[in-house]
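Missing here is one protein chain; the remaining ones are kept as they sit in the complex.
For reference, chains read A and B in written order, and residue numbers begin at 1 within each chain.
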Amino acid sequence: MHGRPRKSATPVDENASALKAAKIRSLQTQFLQNHHNNIYTKEALELNAKLLETNPEYMTAWNYRKLAFEHNLISQSDAEKADSDHIKSIIDEELRVVENALRTNFKSYGAWHHRKWVVSKGNSSTERELKLLNMFQKQDTRNFHAWNYRRFIAGLKNISDEKELQYTTDMINDNFSNYSAWHNRSVLLSNLLEKKAEGYFPKETFLTEEYEFVRNAVFTDPDDQSGWFYHLWLLDQTVKVDMPVMVSSWPPCDSDINLPVASEVKFPVVLYFNEPVEGISSHTVIVQIEDDVFKDITWSPLSTNKFGCGQAWVTHLSIPHEKFNFSKIYEVKIKSEDSRGITSLSGVPCSRPWSFAFRVSVKDVQPDEGQSFGRIMLTDESFCTIDTNLNKTNLLKSYFELKTSDDDQITSSKWKLEMIDNEIAHYRELLTWADCKIGKLTLARLLMAYDSMTSSATPIAHVEEVLQLYSELMKLDTPHQQYYKDEYSLVLLKQVTSSMESLLKHCWQYKSTPSSITGSICLRLNSLSLSRIGSIERLLWVQSLDLSHNQLHSIEGLEALQLLSCLNLSHNKLASFTALDPLRFLKSLKVLNVSHNEIGSHTIDTRRYQCSSPMSHTIDYDPKFEEFANGDAKLVNFWEAYTVFGGLNLMQLDIVGNVAVDERFVSFLVKLLHGLKWLDGEELH
Amino acid sequence: MAETESYPPIDPTNFDLIVVGTGLPESIIAAAASTAGKTVLHLDPNPFYGSHYSSLTLQDLVSFLNSHSEIPKTNSLQSDDTTIVDVNTRPLYSDVEISSYDDSLEEHSRKFNLDLCGPRVLFCADLSVNLLLQSTANQYVEFKNIDASYVGDGNGNLMNVPDSKSAVFKDKTLEYSEKNQLNSFFKLVQGHLEAVKSVDVVIDAEKIISDDDLESPFVGFLDKMKLPPKIKSIILYAIAMVDYDQDAGESCKDILKTREGIDRLGLYHSSVGRFPNALGSLIYPIYGQGELPQAFCRRAAVKGCLYVLRMPVISILLNKDSGNYRGVKLVSGQELSSDKLVMDPSFTITSSKCLQNISKLARGICITKSSLKPDISNCLVIYPPRSLYPDQATSIRILQLGSNLAVCPSGMFVFYISVVCDDALEGKKSLHAAIDGLFSVHTDQTDSNELKPTLLWSALYIQDLIEGSVGPVVTTPTPDGNLNYNNLLDATSMLFKKLYPDDEFFPETSNTDSSDKLEDDSEVVLDS
Partner (left out) sequence: MASRRRMLLKVIILGDSGVGKTSLMNQYVNRKFSNQYKATIGADFLTKEVQFEDRLFTLQIWDTAGQERFQSLGVAFYRGADCCVLVYDVNVKKSFDNLNNWREEFLIQASPSDPENFPFVVLGNKVDVDGGNSRVVSEKKARAWCASKGNIPYFETSAKEGFNVDAAFECIAKNALKNEPEEEVYLPDTIDVGSGQQQRSSSGCEC
């Protein structure tokens, strides 16, 4: 068992266990003989039962019993078949064997599984099963086997969810530290909600009572975790929107974008949802330019996993050269078709159709190809304050325009806000007499939830209080500091992106003439102690981004910024190449600075277990790598770097100041990145 | 005066120990001595076991109270022989008041098992339970839960006592902040008790309450913890079971120290959940408290103790030369000798020794046909000092028991009331206040009293409180005013130690007897 120190065995113990082992071995030999010869007599079964009592983990022994059961059932005489008592006695015997095994180890998988198997055959008493379960609950209220089995029996015997709910109420009343009981409660309430059972649907009917119920637990003993987890579930139920919704896009609705002319005018269209979705395809989303429906559009998810889902989806639209008309403004319309095909990960369809339109025009300006590419620096000297009349700033406005919500949403927002407001009042009170960490965390979550649902002019009313809470938590609860830092960063970014004014404060204009690479505006979020990135939905327009001098350990979310061409990540805490994985999707990226990070500081890249690596599920092994490595075994270490950088067309890269970067690596990079002109400040030829 | 039976003479005539009276302390001593291998003779003038700790039928209770409240005629067998000292009975009860409002009760007399020393319950983790287990006398007794505990006020309200984490959780009358305070205090106490027990002193040291605090009054400690008056009252009177008003300052007769208060809370909490079937912390023996002395007597008998009921002792015999105790003379005329003698406190040997300033206790027994709360069969009610009337100086405790404990006929309920008092007047006043508060006395009442049970019968009496003593003979204590037997058992084991300093008090031995433990059909018990 976990956490128990091993004690060396005394000679007496050793002797005893040797004897025990010998006994078991002989039983086992005999049993296996029976098993191999398909002997299912009463004696054989008794032998098997004895073996299982000593060693309930022996799956073969359990399976033998199943075979015996079937065999004996088939080979019954007619008289026996008619006698239901006979079958019942066989079943009773099986159940008795399971009980004995459970006495030895009441967490034995094999025993519980066998019981389920037997009980599924019918002819068993519900009462008895429940009685057995009650007994196990008394012994250990968190016996998850017992709870699982309970759910199984409830399903098999059609015990109503309401009745089971009452059972959890009783258990919690008895001792509210019962995490499993709270958990079961959440499962049952979800079921009832799904079935739209009376008294439980819509969800506001039970939420108030549940909040009160759990409040008694957490207020009586704030140090007990069980109630807090349940409260989190309740909050989630309160806040969550019941179906996936598209929250933002590039280009934004009703915008005008101007593209430089090129052999092919190509631009990305990004759809950004409130949660990861699947099912975006040309069947579910229609793209129209003027009145032509574009066929053969492929949408791909912008996500570092291979599951075919993502919060952001992209497609690339191109207008072929022939069709150019410099004076024309093309109206592009994107709308959902059969939006029910778009579903959340849990299968909830997007039932409300959506659409948006934007206008595209082509600039009659020659692209600046062939010009010498000067080194781009994202330092203070490169910028000046922004001119709010710039076209680009108008584009930003679209991200802050309020969408009209329908009546449903308004009324649901109302009860949600009331409920959360009530909770906020209570938990503020709790913190006055119980200075507990999880209380602060809950209050922070409540305040953020409240803000996220207000569509009013002050969507960030509580942000300062929340930031304060997270700062306190970072000091109070150092083991979880990273988590609080991340949350702090997300809240801070919410604040920054909450309004046009606040966002513009961080937008700077390039002094020199904007190139197609840098764009005219750079969003500078440097030196904000950010440990991760969020609020992506309002940043889809960003072309130049400065995130230097922060504490980023992850750049997850950046993959959705399809316009990104200049990115400064220097002086952060990126610890591996796999942390740079999102960059893979930024096909427009030209200028990248990842200098002075911690790439390669650990010999074992633990992120490997979370994201792409040769062994993981996220990307396929690229056979071209072998070609590239050309037999140089040492280059195998750079596999991840190959994956990240290989698909990018970088022109400028700064990578100095990372442990993994040595001469060999530099030459590898130079070999890989053909178009690279600047490396660590040096011009390449 | 008990009849003398035509018994054969008792044989042998010499014993290591003679015990007179089969009350609980005496029975325990007899059992302990027998277990330690002593030859013991246990006598009782009554035709039943238990003496002042017994449970009796309605009629037997009335006659016992009456006969033990009269001052008996002094024994006319005055003799000049200094080797014989008369044994006199001193009345332990006084001011006995029996009121019956329903004649039909008499015919059911036999169905009652009324405790003389009630209200009395056992905490699952208290000394009596441990003693039952240690002596294996637990095999002879079965228990049931007390379902609930209430605190009463002067307005007829009975509020649940939030005495455990789950009770606090469920309580609908406490504010959230009060719930937090009360539970935090429980955790503080628990932390202290565990830390004191734990071996890993270094880690848990900060959880231990300072000695200064421990020696200070508990009420002061509660103030220091900033507990509001309502919570303080619950802790002091409904959980720690304190008698005297702790806020009375100097005039409080018995200020409870923090150390003791914490121990009492600890007892309460370690009792909750000790046994699988026991829902709360309190249990009560089926058939009444009188089962306990019988259980210990049986234990003694199994270990060889000789039992003779209906056998009063009329004189003590002293050694001619030393004047020390040497034996007893029975009402049958037979003389027996022993090394030591233990007597229950209703027997005195020196008529001149008059106990001054005896503390008193007021007790009451009531019978009704309905419960205080619907669906509740057995419960405890506490009225903290000054809650029922302004001059109420001490706590009043009431125990309601239903017929599922086999103490009364089906459909009826028995109530035991007790309150510590200075004199009979004060005691009776408290008893009456409690009775008026809980019951309606007459059958024709206004609607507002419909909810109160109607009183059918009551017995009120005052009992003297006498502590055990060691002198020429060892005297055991009278029943005290506490709810459990802990103090009495402490006193009893101390008396045993004085009697037999070299012997262990019920040593833990493997059960060599062939007797097996009882298994209850309704629950399948797993081996631990």
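The rule we apply is simple: a contact is a pair of C-beta atoms (placed from the backbone, for glycine too) under 8 Å apart; a residue touches a chain by one contact, two chains touch by 3 or more.
Just so you know, these numbers come straight off a predicted model, no measurement behind them.
Which of A:E46, A:E70, A:D83 or A:D140 touches the hidden chain is settled by the complete complex: it is A:D140. For the chain missing from the display, the contacting residue among B:P276, B:G323, B:G471 or B:P507 is B:P276, taking the whole complex into account. Considering the whole complex, the residue from B:A406, B:V473 or B:L495 that touches the absent chain is B:A406. From the set B:I208, B:V302 or B:V441, the residue in touch with the chain omitted from the display is B:V302, counting the whole complex. Annotation for subunit B: contacts to the undisplayed chain at residues 5, 7, 10, 48-49, 110, 124, 129, 132-133, 138-145, 273-278, 283, 286-287, 290-291, 294-295, 297-298, 301-304, 306-311, 403-404, 406, 410, 513-522, 524-528.
The criterion applied here is as follows: only the chains that are shown with their structure count from here on.
Separating the CA-averaged centres of subunit A and subunit B is a span of 63 Å.
Interface residues of subunit A, counted against subunit B in their complex, comprise 103, 135, 138-139, 173-177, 215-217, 219-223, 426, 429-430, 433-434.
Residue ranges on subunit B touching subunit A, taken from their complex, read 165-166, 168-170, 176-177, 179-181, 183-184, 187, 276, 523-524, 526-527.
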